[in-house]
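Missing here is one protein chain; the remaining ones are kept as they sit in the complex.
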Amino acid sequence: MSTSPSPLSGKTLIRFENVSKRFGSFIAVDNVSLDIEAGEFFSLLGPSGCGKTTLLRMLAGLETPTEGHILIDGVDMAGIPPNRRPVNMVFQSYAVFPHMNVADNVAYGLKIDKVPKAERDARVAEALALVKLSDFAHRRPDQLSGGQRQRVALARALVKRPKVLLLDEPLSALDAKLRDAMRAELAQIQRDVGVTFVMVTHDQDEALAMASRCALMNRGTLQQVAAPGDLYEYPANRFVADFIGTINLFEGTLSTDEPDHAAVTTAALDAPIHVNHGVTGAPDARVWVGIRPEKIAMTPLDAPRPTGPEALPQANVTSGIIVTSAYLGSVTLYDVETATGTIVKVSSPNGERSANPALPTGTSVWLHWTPTAPVVLVN
Amino acid sequence: MALFGKKPGDKGPLDYANRWPLRLWVGAVLLFLYLPLASLVLFSFNDSRRTIRWEGFTVDWYGKMMGDDALISAFANSLTIAAISTLFSVVLGTMTAIALWSFRFPGKGLFDGVVTLPIVVPEICMGVAMLVFFGTIAPWPHDLVWPFDLGAITIAHITFSFPFVAVVVRARLASFNREMEEAARDLGASELGALRDVLLPHVRPALISGALLAFTLSLDDFVITFFTAGPNTVTFPVKIYSMVRFSVTPEVNAASTVLMAITVALTLIGMKLQGRDIAQMEGH
């Protein structure tokens, strides 16, 4: 597993220490330790039921950990109710109070804090301007669209100037177009206000596009904590590799393992796989090789056989027949069946305009990749 | 607020059910509801006519009650009325619910309103209306053989029960997927055949709870029966009423306990049946 890029501030704001949460016999969060730094846009990513929302709710104080400690700015949050924590949340359903207008919703938290009226009005106006709702201050929530309601929820949380803003699936209730727009806007707002954002999402695109770092969870445990690019290119295990994007996974054994390269033989392909990184696995260990579809090149079989890497010329080249193709505009996705019966997914960009951009099914093709393309996973 | 604040353990802030001031409140409410009933049951076993102190266990009062012919016949009347009323109420209520759910027709709003009225009209108003109706407009013959002499009371009970059944069934119909009925029609079922094969199975849990409701309403009713009953058609509540007006006696305790036991048993059986039925349907 590789290290993440240099953090934004180096100052730890949130610390989870061996946090577990059980609901009866169900383990929602299993011994999670995690540091989140000040100023980050941190994303908790994972399939539904993986414990990411529970982790977020424990941070907000809406759930109590069964074991472990949560520290915000060095202060243990144990026993501190949600209303006395320096965090605010944007709820999945937005939870905009239906009986208050927009300005009253935003002012609610400030009234509780007994902020003087003049300052309160100024801060409400500022928050509404931030989310571009200044003209809607006196509207009632039922007169707003979903996107506008979300902005109210955002302004209402940010106006309290929390140390951490929590976002629970903030974009899931919006339609696709609005979601893309809000994605950029949320990231912009985070940069503008500089508040640490912790966002829960099941949508990997959302996490990769917005977050500075992501924690990928599965069944209550942390799988990998890394920057989006590392999560995609250097997955820590098969779950991460498979969850983020599409990947071809081949099971095999480690035949060569040097510090700067390794080779894997696999029954799935009729050629060994040569990679440019060491694995530090036991010799003959069972490993998995992952290759992203866009990292596999495809040439017609009537062209000469592509040459493999210098160290192992027979590696990283195989052949097969296209069994399905799906033209998606910018790329075409192919399923190629090799002589061993394995289906290899290949995605090739449609770089030029052409009347027949996709190769027809039944075409025999060479598949080949560079030693930098595959990643070897030991578990 | 300190009461609601720091507390160790596994408790979220919305765990209102686990906060002791609220638990205390709920406990007090349940005590208020059950203490009188519990003492009623307890003193039905008390070996004393003056029911002030516990004098020892006895079932004599139950024996006395069994020997009271008037009480037993009132009890038989009540059960008979409740059974017949339940049968009619379920049929009429289901028909009403289907008519209002499935069809659009002129005067639908009026029909809906009128059929809901018996639920909201004060019992006393309905009672006197029944008194006048069966007293002068359509006098129910007094000399009919049992159980036909109970006709007037039974009709009154059906009239205030079936709208309740209709409400319960209609609520269940709201969750029915109309495409299922259309699929049945598409597969060759007749209109009424589709109702029978697809719609009725869906509403069966509501039929059970509706029947239970109708039975209990009938068994429970005092006011309307009080106005409809003749001297020879006394129901259990009316009989108890006449006993209670004079004094509090252990026989009344015993009779009340029996009635309570029947209601509790029916409720539990109904809940069980209904729960199983729903679990079965949703399990598939």
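Every chain is named by a letter (A and B) in the order it is written, and numbering of its residues begins at 1.
Operating definition for what follows: contacts are C-beta pairs under 8 Å (C-beta built on N, C-alpha and C of every residue); 3 or more make two chains touch, one makes a residue touch a chain.
Everything that follows uses one rule, which is that contacts and distances are computed from a predicted model.
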item	value
UniProt protein name of the chain not shown, from "TolB-like translocation protein signal peptide", "Alpha-ketoacid dehydrogenase subunit beta", "Binding-protein-dependent transporte inner membrane component" or "Polyamine ABC transporter permease"	"Binding-protein-dependent transporte inner membrane component"
Omitted-chain contact residue, chosen from A:G49, A:G68, A:P81 or A:G245	A:P81
Hidden partner chain, touching residue among A:T66, A:Q92, A:S255 or A:N350	A:Q92
Among A:D142, A:D260, A:D302 or A:E352, the residue in touch with the chain that has been omitted	A:D142
Touching residue (missing chain; options B:W25, B:F57 or B:W146)	B:W25
Where the unshown chain meets chain B, residue by residue	1, 4, 13-17, 22-23, 25-26, 29-30, 32-37, 39-40, 43, 50-53, 91-93, 95-96, 98-99, 102-106, 111, 114-115, 117-118, 120-133, 135-137, 155-156, 158-159, 162, 166, 191-192, 195, 216, 219-220, 222-223, 227, 237, 240-241, 244-245, 248, 252-253, 256, 259-260, 263-264, 266-267, 271
Missing-chain contacts mapped onto chain A	60-62, 81-84, 87-89, 91-93, 95, 97-99, 108-109, 112-113, 140, 142-143, 153, 156-157, 160
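The working rule: only the chains that are shown with their structure count from here on.
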item	value
Sites on chain A touched by chain B in the complex	22, 61-64, 66, 79-82
Residues on chain B engaged by chain A in the complex (per definition of touch)	4-14
